[in-house]
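The following block contains the structure, expressed as structure tokens.
For this view, one protein chain was removed and the others were kept in their places.
Should a chain be cited, it is by its letter among A and B, assigned in written order, with residues numbered from 1 in that chain.
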Amino acid sequence: MSAPLSNLRFPGLDGYFYPPPSDEYSLDFAPVGGLPGSDPELLSRQLLSEASIDAVVLLPLTRGLLPDVDMATEICIGTNKWLAEEWLVHDTERFFGSIRINPADPDRAIEEIERWADHPQMVQVAVPLQAHQPYGQRRFRPIWDCAAHHKLPVAVHADSLGGNEFWPTSVGYPIYYLEYAAQYPINYIVHLMSLIAEGVFEDLDDLIFVFADGGIDMLFPLIWRIDSDWRPLRSVTPWVKRSPVEYLRDHVRFCSQRFEGPLDSRERPQWFDAIDAEHLLMYSSNYPSVAFQSPEAFANAPDATRERVLGRNAIDLYPKLGAPIPRG
Amino acid sequence: MAIRACRLEELPPGSRKILPAGRFGIGVFNRDGDLFALANYCPHDGAPVCLGAITGTTESTGSYNATWLNDGGILRCPWHGWEFDLQTGKSVVSPTKVVRTYPVHVENGWIVVED
Partner (left out) sequence: MNDILPIIDCDVHPAPKSPTELLDYLPDRYQGKLAEMLKGWFRMNRGTGVFTGFGALATGMRRDAMPEMGPGGSDPALMEQQLLKDAGVTYAILIPLTVTGMANPEHEAAMCAATNAWLADKWLGEYNKHGRYRGSIMVCPDVPEAAVEEIERWAKHDGFVQVMIPPMARSAYGLPQYFPIFEAAARHGLPVGIHINRTPGMSLLSPVGFVSYYFEFHPQYTLYYFPHVASLVLSGVFARLPDLRFVLVEGGVSWLTPYMWRLDHYWQQFGSEVPWLDRPPSDYIRKQVLVTTQPLERPKETRRLHEYLDWMGSEHMVLFSTDYPHWDYDHPEPTLKRLPSAVRNRFAFENAAHLYGFADLSGSSASPLRPAVVS
């Protein structure tokens, strides 16, 4: 970060309004004397070697919706430089990254995208799940235009709750950590509805949103209802030329989460079919969270599904990943 | 089978009549002198579609752009508001869903519907 903003205080890493009753990040993923997920060497060993993962897309978090727009942008700028210089250099074949931008600052967000779009390891743009307006609304459009132009997907992931966020549910504040954590990621559906309703997906063929906190479990019950509501009301938003469910395969992806879907693993093959996992789901470890999910979670998925979820969907989405490196 | 609906003067432009014919009734409409006849049955859920509003519809060339067209040529189902083209019976939002239409003509001053 540059001065003068680098001289001001901003929320720390764990600025959570809801303290988890136990660790949220696993100490198993921390180097001696360091924070979980802070050591590229350790990550490399734990994910690439031990978990047999071929490539990782790193998504650093920022600090939520900060009141000072320039501060939030400066944090993004600093995060991107730090990611490139401390992490991406560590493994140019298998480490990939996300370009953090501040949606509240469209001009400089576009500058940031332009700055990193051609970096061989930056594969997507990333924005917080938190927002004051749903992402389909018009002020954000130039940003998505730019991302689509560069064929960069946009990943959405919750930051720490330290900024000027609205309440986490439609009815105020949950009391318990688990009450909050179970519900908060579902708010992606408002962004999704908005991107459809305001014609963003209709206009931008190349735009793909990745909901990195998951939520594919809640998707179909909600999208079916949105579909039923769209049909009678088509004339109000005639630029929505397809039924909402038809935008999913071309414009939406979800990261897998351990805390979603049936608890009984025998149900999982049928579940993967129900959620169109083959087309919509991408494996994510959530390293270094306690919600870490190993690729083994897809062991009993049908072969075609497993192949797509564990790798092919990501390779198709992020061309810079190239072909998977054969394991020696 | 030819059904005599009514005398032409009984169905002035802008008006409609529901005939107790066919399985669910047949709605006859006069749009500016053009006559249309549709089954009073919506392909969505079986609503009495001919009781719906006569209106127009919208088309778009991009986000936030909506033009109004076919004013008076769209029948909106009274239940879920699906838009149907009065002439073809086709749903605007789901063109494979169609309200059954009947040929209609005027003969010796009578409006006649062919079932």
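Everything below uses one rule, namely that contacts are C-beta pairs under 8 Å (C-beta built on N, C-alpha and C of every residue); 3 or more make two chains touch, one makes a residue touch a chain.
Keep in mind it's a predicted model, so treat the numbers as computed, not measured.
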Practice task
Please provide the labels of all shown chains that the missing chain touches.
Solution key: A, B
Exercise for the section: Identify the residue among A:230, A:254, A:283 or A:298 that touches the chain left out of the display. Expected result: A:230
Practice task
Determine which one of A:43, A:88, A:101 or A:131 touches the chain that has been left out.
Solution key: A:131
Handout entry: Where the unshown chain meets chain A, residue by residue
Key = 20-22, 129-137, 165-179, 181-184, 186-187, 189-191, 193-194, 197-198, 217-218, 220-222, 224-230, 232-233, 236-237, 245, 258-263, 267, 270, 274, 290-291
Exercise for the section: For the chain that got dropped from the picture, name the residues of chain B it touches. Expected result: 18, 20, 23-25, 40, 45-48, 51-53, 76, 78-81
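One rule holds for everything that comes next: only the chains that are shown with their structure count from here on.
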Problem - Interfacial residue positions of chain B with respect to chain A in the complex - result: 57-60, 62-66, 80-83, 92-94
Problem - Residue numbers on chain A that touch chain B, as the complex places them - result: 138, 141, 198-200, 202-203, 230-236, 238-239, 241, 243
